[in-house]
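Missing here is one protein chain; the remaining ones are kept as they sit in the complex.
Up next is chain A:
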Amino acid sequence: MQLSPDQLIFWHYGFVKLNATIVFTWALMVLLVVGSKLITRKLSVDLQRSRWQNVLEIIVTAINSQIGDVGLRPAEKYLGFLGTLFLFVASATLCTIIPGFEPPTGSLSTTVALALCVFVAVPAFGISEQGIGGYLKSYIEPTVIMLPFNIISELSRTLALAVRLFGNMMSGAMIVAILLTITPFVFPIVMTTLGLLTGMVQAYIFSILAAVYIAAATRTRKSVAKPVPGSKT
């Protein structure tokens, strides 16, 4: 029983180890980069367009509108970062239907790396939006007493992002592995389907949480918290 794909080592030479996490992360990166390069190689603007271009346009438009709904405008500025997070986590989940594929997000190193990206991106976007003074002032709002708590929340939510994704993906893989030894025929398929669903929800949650954190740092959150006018009777 292995807890993470880190322990599955394909090749090692001296102290250099090539474990399943690295291999599958790079496989996913190659898949995403080469796939999008192939699709965007000949884009067309008229009605005769390829199916793949349609798929990609649907994905990009959907992510764009989701980011805009959180209150990050212009959404294109954040599309690269948040869209990449979502696509990586989602494709890591979707590829689990391939036999032998271990999702790299089931390893704590990958999820910590993704969470650290968010940890760095939040101040970066915050500073670029409202300047370094304005961003640092958000730590002492509403009073100076809140300063340590704001810093703790910054750290703990990074940990929470990492552990949440890791726990979900690890539990999915582990439950399937345990079930394969107990009831090897039909039941693991059902649990794999459930794992696909929770994995996609986790991909959504990971990127929407990153978007909410960035929105809080760029101080555009008030537009989200505002209720829809006129809908309350």
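Rule of thumb we're sticking to: a residue touches a chain if its C-beta (ideal position, glycine included) is under 8 Å from a C-beta of that chain, and two chains touch if they have at least 3 such contacts; residues count from 1.
Rule of thumb we're sticking to: contacts and distances are computed from a predicted model.
For the chain that does not appear here, its UniProt entry gives the protein name "ATP synthase subunit c", which is one of "ATP synthase subunit c", "PTS ascorbate transporter subunit IIB", "BtrH N-terminal domain-containing protein" or "Formylmethanofuran dehydrogenase subunit A".
For the chain left out of this panel, the touching residue among A:A20, A:A75, A:V118 or A:M170 is A:M170. Only one of A:L8, A:V23, A:I127 or A:L209 touches the absent chain when the whole complex is considered: A:L209. The set of chain A residues touching the chain not shown comprises 1, 3, 69-70, 160, 163-164, 166-168, 170-171, 174, 201, 204-205, 208-209, 212, 224, 227-228, 231-232.
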